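In what follows, a structure is listed as structure tokens, so that the remarks can point back to it.
Shown here: the complex without one of its protein chains, the others still in place.
== chain A ==
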């Protein structure tokens, strides 16, 4: 420590800073460029090829034969997606299911986050851990748990029959209802967390002022609390909606034959039909659909990460 008390020569310090900054920036930047951005370019490229029986199972886009570069672009996959009503139905089904699940998550999650933010300080950490804990255990196993509950011989049906409310088991597993329930169950913590973080930072003086001026608590909520927690609601909704649109595990395990969701269709195109170009085209269209929500989420998240504490 002692021998460094005098500032190092200026040029050396400047160089050290520059070198460090470049490395600190460069390593994650190159990694993400290679393993996050470049793969999307490849998906786009392969969505423009046609499938062949080969390894890898698609035609090359660029070909170099007899000193001529030929570029073969095939938009057939996109036309195919448009012509087959199955794909349009799957996109629509995904968006509908994800939207419904997001609304239900918000309706359950907002009051929960509100109660957490109102709780005494020493309770808040415990409640926060309790909400987060399920999301740290296995997602797959939490979805699986509902298979045992919702099945025809499952716990819920047995219970309802025992109560005498029904005498035939209700078909709950392998329905769209089960899919929405599964998404709500799996993604609820992701709705609660951003809303809670938002509500806990709310300036209580505003609420006191409103109540001093004779505002009823419900009016205070609608006029102050809700508008001020808009950012949290938006972030939570995007955290639920975007991954839910592409969800594969939940429709696969809880959904039925009439459950059409794009994540499952993409999986089947890829693994069962081995049609990589169509799977890629499906991914590109899904990305385009989700572009606006992703940008909205990014703007919120970037603001959260950059502001000063």
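To be clear about the criterion, a residue touches a chain if its C-beta (ideal position, glycine included) is under 8 Å from a C-beta of that chain, and two chains touch if they have at least 3 such contacts; residues count from 1.
Going forward, contacts and distances are computed from a predicted model.
Not every chain of the complex appears here, and the one that does not is recorded in UniProt as "Binding-protein-dependent transport systems inner membrane component", selected from "Sugar ABC transporter permease", "Binding-protein-dependent transport systems inner membrane component", "Aspartate carbamoyltransferase" or "Type cbb3 cytochrome oxidase biogenesis protein CcoI". Summary of contacts with the chain left out: across A:137, A:168 or A:272, the touching residue is A:137. Per the touch definition above, the residue from A:93, A:151, A:232 or A:255 contacting the chain not shown is A:151. On the side of chain A, touch with the chain left out of the figure occurs at residues 4-8, 13, 16-17, 20-21, 24-25, 27-29, 31-40, 42-43, 46, 56, 108-109, 111-112, 114-116, 118, 125-127, 129-134, 136-142, 144-149, 151, 153-155, 157-158, 185, 188-189, 192, 204, 207-208, 211, 217, 220, 238-239, 242-243, 245-249, 252-253, 263, 266-267, 270-271, 276, 279-280, 283, 286-287, 290, 293-294, 297-298, 301-302, 304-309.
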